[in-house]
Each structure stands twice: as C-alpha cells, then as structure tokens.
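All protein chains but one are shown in place.
Up next, subunit A:
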Amino acid sequence: MSTTVVTKEGPAAVTAAPTVGSHVRSYWSRVRGGDIGALPAVLGLVVLCTVFSIMRPSFLTAGNFANLFTQGAAVTLIAMGLVFVLLLGEIDLSAGFASGVCAAILANVATVLGYPWYVAVLAALATGVLIGTVLGFLVAKIGIPSFVVTLAGFLAFQGVVLVLIDQGSNIAIRDSVLLAIANRNLPPALGWALAGVTVAGYAAVQLNRYRTRSARGLVADPMAVVLARIGALALILGVAVYILNLERSRNVLVTSLKGVPIVVPIIAVLLIAWTFVLQRTSYGRHVYAVGGNREAARRAGINVDRIRISVFMICSAMAAVGGIVAASRGNSVDPNTGGSNVLLYAVGAAVIGGTSLFGGKGRVLDAVLGGAVVAVIDNGMGLMEYSSGTKYVVTGVVLLLAASVDALSRRRAAATGNR
C-alpha cells in the first residue's frame, strides 16, 4: 500500500447500498447475461415433480420421498467429487468403477476378512485416495489428457472389481453399521435437532457476515434478502424433516418406519464441508483459478500440478464414499456395483446442477440439486413402469440438454461480456 495515496472520497467501488429490488434486478441481469447457475435444475425439479405427481399419485408419498434420497445418494456423492474435477475442465470417467473397486475392498475387508466396519470404511477410502493420486499423477505430471487416463481407468477398474469379487458371484454385507448407512433412519427427534442446528448455524454465518461487512463499510446484501435465505432454508428443511418423520410402514404393527434416512445427514455434512473448502479457503480459490486460467494461476505462484492431482484425489475419495453407500443399499457388492449408469448419472447430476464442463464454474450444491433431478427422473419413470431402456434414453437426453444449456449460456455470456 506504500505506493498509493488513499483519497478522502473513500473506496472507489462502493456503490449505493443495494435494496431488495436492486438485488433481484442484479440477479435477473446475471441470469439474462448467461450466468444461470442452478436455475434449470430447480425449475426442472419443480416441473418433474409436478408431472410425476399428477401421473402417479404414489410418487407423492412419504415412502417414495424417502426412497428418492436412498436411491440418489450414491450418484450424488460421486457427483460431488466430480464437481472438483469438472471445475478444472477435466473429466473422470473412472469414478463409477472406482466406487465399485472401493466397495469391493469394503466388502472384502468387512465380510471376507471379518474386520470391524471402521477398518473396512478406512480401507475403502484409502483405496479411493490412492486411485485418485495415480490418476492425478498421470494427468498432471505425465501430461496424459484426463479423458484418456480415466477411460483407461474405466476399463481397468471394471476388471479389478471382477478380480476382487470372484467372477459372477457377490459378497454380502453383514455388518449392521454398514447396513444402517443406506437402510436405517434417524430417530425423529434427532432429525428435528439436526435440522435446527443446521438452520441456526446457517443463520449465524449469514448474520455474522452481514454484521462484519456493514461494520467495515462494505456492501452487504440487504437484511431482507439475508432473512429470506435463512427462512427458505428453514422452510425446506422443516417440510422435508416433517415428511420424512411421517410413518411410512405399510403395517405399523409389524414394524415402524419413520425418520430421516441416515444418508441424508451424511450428504449434508459432506456438502457443507466441501462447500466450505471451495468457497472459504485459499485451496478452493486456487481450484477456481486453475480452472479459469491455468497460466494466470501459475503466474500467481499457485502450484498447479498439486491442485490438479488433489482434485482427482477428492473425486476418487468421494467415489469411495458413494461406493460404500451403494454397497450398504444393495446389502452386497457385485461386479456391477458402480457400473452401468452410475458414472453417466453422476456426470449428468453435476452438469444438470449447473457445473460447467468447460471448467471454472460450479458448486458442490450443484451435484446435490442435479442428483435430485436424476433421482426423480429415475424414480418417477420407474413408477410409470417404463423399461430401463427408456430411462437410459431419457436420462441421456436430459444430460445432453443440460450440456447444451451449459454451452449456450457460455456463448451468451461471451456475447454479453460476462465471461
């Protein structure tokens, strides 16, 4: 600062304090300028849910609502990791089968070798990190395009799963903790408590930001907008927990079935943690920088290779988490775990949610929103008794649609000087 003379007029770029109206207008002009973010996913979710509810009343039941979470969990978790790779403009085609390999390790350690669940989970996660390190090394240090490296991984990991699980058979998961992940629910009171803590934490962060920014004379979002955000989160979580806490057992006398599925807090915690990493730490800032302009990042002294390797590590580690959830949900691991549509659904989830295939743009929340869209399509079409062939075609078309929206909004942004 030694070189500059601070004028008395105060910071140059401070504009008039924004009102609710100007906030909405600036959001709208961003959307028109091609920065549409998660808007298509949210609109798509509303439209799809409306259509399926009308066509199949069974779609709109507490039981099916809970199903959506457990069905979409594995894909969403893998997509959360893929967001990091996509942020650099890279791709990981091996994430699906990497989750399969990690699930096979989990099953072998827990069931075949008989170790406790936490050892098996650690082994699966370590396998994911190792896979990611190798992929990242080949991409960043050797310089092979990620498309090729991970396509090779796609094939090789498929083989590794077959080797780990004797051809054609499967390994059952018997550990009660592992089974609980995708099959059990939180006690209703705990569901409410976690929702309350989440809303309170979010409110604290938002209000604290408002306070510090106002106190320092910086432009802060209007209080009404801050309160609206907190209110919206409270409303969404409140409704979701209320529905999930309804009794959904067909026969209450035999067994009671209610509460938030355990995968939901798992996804929520990872969502919050990775969002924190991307938005609030310099590591996250550097990921965006490398994705936006690798040369600029390098000149800023950022270790680009390390960032590139690390995103593959995160992606494969999240694939491992997805594999653990898939194994729990399937009660077993077979050669198809992490195979068939898993990878495409995961890539689709990230892109549908608004993460760009061109790099530099995306959030972990995108994976959750897009994962919800994919889960709703899969679930709703299943209820309407379409064959899985039709489901694949529709999901493929939706992925293409999302990619087109991505490409077109990028062009629009270039035309309007927004990117």
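Operating definition for what follows: a residue touches a chain if its C-beta (ideal position, glycine included) is under 8 Å from a C-beta of that chain, and two chains touch if they have at least 3 such contacts; residues count from 1.
Everything that follows uses one rule, which is that contacts and distances are computed from a predicted model.
When the listed names "Quinol oxidase subunit 1", "Putative DNA modification/repair radical SAM protein", "Sugar ABC transporter ATP-binding protein" or "FAD-dependent oxidoreductase" are checked against UniProt, the chain not shown comes out as "Sugar ABC transporter ATP-binding protein". Considering the full assembly, A:286 is the residue among A:286, A:308 or A:391 that touches the omitted chain. Only one of the listed residues, A:19, A:58, A:212 or A:404, touches the absent chain: A:212.
Touch with the chain omitted from the figure is made, among A:56, A:361 or A:391, by A:361. Checked against the full complex, the one of A:173, A:297, A:311 or A:325 touching the unshown chain is A:297. Contact residues of subunit A toward the unshown chain are 1-7, 9-15, 212-213, 216-219, 280-282, 285-286, 288-289, 291-293, 295-302, 360-361, 413, 417-419.
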